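With one protein chain withheld, the remaining protein chains of the complex are depicted in position.
Every chain is named by a letter (A and B) in the order it is written, and numbering of its residues begins at 1.
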Amino acid sequence: MKYIGKAMSRVDGVAKVTGKAKYASEFDVKNVAYGYVAQSRIAKGRIKSIDVSEAERQSGVVKVFTHLNAPKTKSSDDDFFALQSDKIVFSDQPIAFVVAESLEQARFAARLVKAEYEEEKPTSDPRSAPTVDSRSPKMRGDAPAALAASPVKFEAEYTIPIEHHNPMEPHAGIAFWEGEKLTIFIKSQGVQAFQGHLAKCFDIKPENVRVVSPFVGGAFGAALNPHYITFLTASIAREIKRPLKFNYTRRQMFTGHGYRPYTWQKVSIGAEKDGKLRSVIHEAVGNTSTIENFTESPNGFGRTLYECPNYHTPYKIAKTDLPTPTWMRAPGAVTGAFALESAIDEVAYQLKIDPVEFRLINYSEKDPETGRPFSSKALREAFKQGAAKFGWEKRKLEPRSMRDGNWLVGWGVAVGTWGAGQAPATVRIALSADGNARVGSATADIGPGTYTVITIIAAEFLGVDPAKVKFELGDSDLPNAPMQGGSITTASVGTAAQGAAMAIKTKLVGLAQKDANSPLAGASVDDVEMADGTLSLKSNAAKKVAVADVMKANGMTEIVETFTSTPNAERRNYRTQAHGAQFVEVKVDEDLGIIKVTRVVEATACGRIINPKASHSQEMGGVVWGIGMALQEETAVDHRYGRMMTTNFATYHIPVNADVQSVETAFVDEEDKIVNPLGIKGMGELCLVGIPAAIANAVFHATGKRVRDLPITLDKLI
Amino acid sequence: MRPFKYSKATNAAGAAKAVAGNKNAKFLSGGTNILDLMKEDVARPDELVDINGIASSQIRSTPAGISVGALAKNTDTANHPLVRENYPLLSQAILAGASEQIRNMATNGGNVMQQVRCLYFYDTAVNCNRREPGSGCSAIVGLNRTYAILGWSEHCVAVNPSDMAVALAALDTKVNIQMADGKTRTIPFTELHRLPGDAPHDDKALAHGEMITSFEIPKNKFAANSYYVKVRDRASYSFALVSVAAALELNGKTITTARIALGGVANKPWRAFDAEKFLAGKAATKENFEKAAELELKSARPLEFNEYKIELSKRAIVRALEKAV
Partner (left out) sequence: MTDYNERPDSEELSDDERAILSELGESRRKFLGTVSATTFGVLAAQLLAEQEILANYRVPEDAVFAPVAEENAVSVTLNINGTKRALSLDSRVTLLDALREKLGLTGSKKGCDHGQCGSCTVIVDGRRVLSCLTLAATCEGKTVTTIEGLAKGDDLHPMQEAFIKYDGFQCGYCTPGQICSAVAMLDEAKRGQLSYLSENIRGKARAVKLSDDEIRERMSGNLCRCGAYPNIVKAIREVHTGTEVAETWEFVKEGVNDAAV
């Protein structure tokens, strides 16, 4: 491969470092008005009366909308829509939308909206909220009986608090209408999903809606759903008959797009004295809202990871008077991994077995759920390589046995796994006679480097320099692509890009062979190499023809091919997962409890790496997220008010530069011909999954204190 | 943010007069706190008097010590040769706070006058005695992990967030104040902030329209033996859970004079007078440091979620003293 697997700087680099990359709220639309929401101070009840007269009197105010006069959705989707009725279902729910000529005017007027409420007592604490059973896979074997019969038993409870994505770019949109046609610039991980949403809301044809989102300032799941911003911006723009801009404030981000749910988990493990797992019962209760049943799969995390004949994962959700949760980077998996990978560590200590060794004892060679083989699984190799890189063999088993001056040193390990998914995707490529290629697909690039990775794949298979490839995304007018979520983008869109490039090659070879004297006469497409603007025989490079000449001879200036890739059927005979072994060193100030994550090694087996440079960046991101989740992040809810309180960056801590030290990545060789032709698995979630548990395990190794409630703030250690 | 009239003052007396003349007027210096609060609708001035043009940003030596202008930026103060050489504790404390961007904007006067960062003070949807006197304190039985253990009242349990103020309190600083009637007055820094009592909204010793013009820090012999410890929830750019400014004057291994102040534990920088008194004349040993810390925290009263701060404060005092030696 000429470009695939080689480190490449991002093709959107210059746009980003010069400030010229335009995010949703930055498009220069003339005559734009500014929107700002007023929000409910109660969490549950109804609006008795609402007075907008003072707000409307303010200078520059165009109009104020409430549930009494705001446009209503025509969609029956049960998502939350703002200003649809007098009912209040969470604190900070929008109750009015002020439109003004300037941001300053709209913001001020929104403060003057006065509401009277009929207030009910909210239940925001999942521990006291009513629960409903949720989907969970069938029990494997008989876990309770096997647990009872096990010679070694372990049981512990773990909690994680509500956490928020907090991408640096707050959600934003600009919408305008031209007759029945809507154009909206909006932060989105899937422009076509948003297009479909808006078409339903207005009951118009999808082709009358154009959603544009070329740059997304981080999302991590927060922009998978349209949330209330999308319909509100579009519908109010239609009312005022002019462009409207609406941005969430940072505080509004906490109630405007969902969050990782609070989750309580109990892990019961039965094992043999030699460490062989006999039974795992991993229970979970996550919170949801009263209006939607949000579920993920926190406790399903370990089902394919360990060879354990009896496995049970009951899952419930608690209905709270809070906004609905949503998917947040490594949804479910990182939550479940924190509990299970902590519990595994605890059992390993109980048995005095090295935690890496313990995991290898229970290593699943094939999918324990179905008995099907893994399409590939280089986790054992990842353990080996990661341990070597980290220096794991120097670790002492006992807690509090390693020191660096005043600092207690702890080494911890955990495993991450994430499904290697793929969804149907379409890519169009226009290759022109001069060798330039325009490539398009309605995917997104929220930061992983999709612009670059698809450019690389297209360049590879078109045989052109990446500099000649222009990849466009983030526009619903482009060919179909799935949302950017679940770590499937490169596997999906990349496969389509490869397919489209191959289609162009096939077409060119066919065109060339129309000439009976062609040097390629009689050759199959596979016999031909396309590179640097020429088609040549692999067996004899001297037999060649210029692409430009082929096009010219056929009266063409460009060739356009569109290719749709779908997951191949063979995948169904396998379990397709990516894996990683994640090693962490922490240092803990013995007296003050301060925790530093000084070193992390990510050994990742996730199929083929297209661009190691950006992939390593993903790994770093996963580590930083893991540090945040393990040590800092918590959206604290005051249950008296049913209100999220730590709704800014001063009180919702995410890691700063000084919190992050050495992060190293080892990409473990893994060839996988099953998942897709290029063997791509994805890694954006995987790299986070085991980190919080690895940190918690390292903190235990350093201090002898097992903290089972995240975040591990220093007060829990002193 | 409410509409407000913006004007620029050119001298301290004029600024004080302008603000005193309008009960809804506020001074604007660095802006890092007031604008934050205005955007949250917590501060609602209808007039801002910009005092950045007033000439009170000098840092100079005086016969008694140094004078530090209230309008000097935090960065310039921390890096000033006179401060670096003679009051490294002050440099350290300033540099422990916020980020360089904020220190480049924030003035010394603004820093010590900044508001508490209480969750409930900042949220207009809930009650707060400081924001709406008489409405009740939501924090006292609320999310109070980061709140006060010393000197709080049933009316307010918030803590003063300034790092700089902790060092100034330890260094026996005096505060020069411009009054609205054109006169000036001077108070000890330890009297600038008040415990909340029954009036947390009125927790600074400045009347409306009064303005700090400078700080006087007396000469001392602490420069070689001082240290600022800050314990927080992340490695940088966050407020203190507990901080300690410690300064010692040593004669061999014996402590002649000790100065200790705590941050993050009370509504004012907490001068540890009991600990200081205990340490005077004692040997600079860990055992004595521990005894001093124990003594000082005797009067501490925890809230539901912050009991850890008592032990943490003790250990931070010991750490700061050890580092100072």
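In this text, a residue touches a chain if its C-beta (ideal position, glycine included) is under 8 Å from a C-beta of that chain, and two chains touch if they have at least 3 such contacts.
Predicted model only: the values in this text are computed from it and were never measured.
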item	value
Residue among A:Gly622, A:Gly642 or A:Gly690 that touches the chain left out of view	A:Gly622
Contacting the left-out chain in the complete assembly, out of A:Val52, A:Val668 or A:Leu714	A:Val668
Option touching the unshown chain, where A:Val32, A:Leu83, A:Ile162 or A:Leu322 are the choices	A:Val32
Hidden-chain contact residue, picked from the options A:Val11, A:Leu462 or A:Met530	A:Val11
Interface residues of chain A (partner: the chain not displayed)	5, 7, 9-23, 26-33, 59-63, 99-105, 108, 165-170, 176, 178, 183, 210, 212, 214-220, 239-243, 247, 249-250, 356-357, 360, 381, 383-385, 387-389, 391-393, 432, 434, 436, 438, 446-449, 451, 455, 465-467, 469-472, 475, 603, 609, 612-625, 648-650, 654-669
Touching residues on chain B - with respect to the absent chain	1, 3-6, 28, 30-32, 35-36, 39-40, 48, 50, 52, 75, 78-79, 81, 84-85, 88, 91-92, 95-96, 98-102, 104-105, 223, 235-237
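The definition used in the following text is that only the chains that are shown with their structure count from here on.
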item	value
Whole-Å separation of chain centres (CA-atom averages), chain A against chain B	42
Residues of chain A that touch chain B when the two form their complex	39, 41, 59, 91-92, 104, 107-108, 111, 591-594, 596, 631-632, 636, 638, 640-641, 643, 645-646, 648, 650-651, 653, 655-659, 713-715, 718
Chain A contact footprint on chain B (complex, rising order)	1-3, 39, 41, 117, 119-120, 122-126, 138, 142-143, 145, 231, 233-239, 241, 306, 308-309, 311-312, 315-316, 318-319
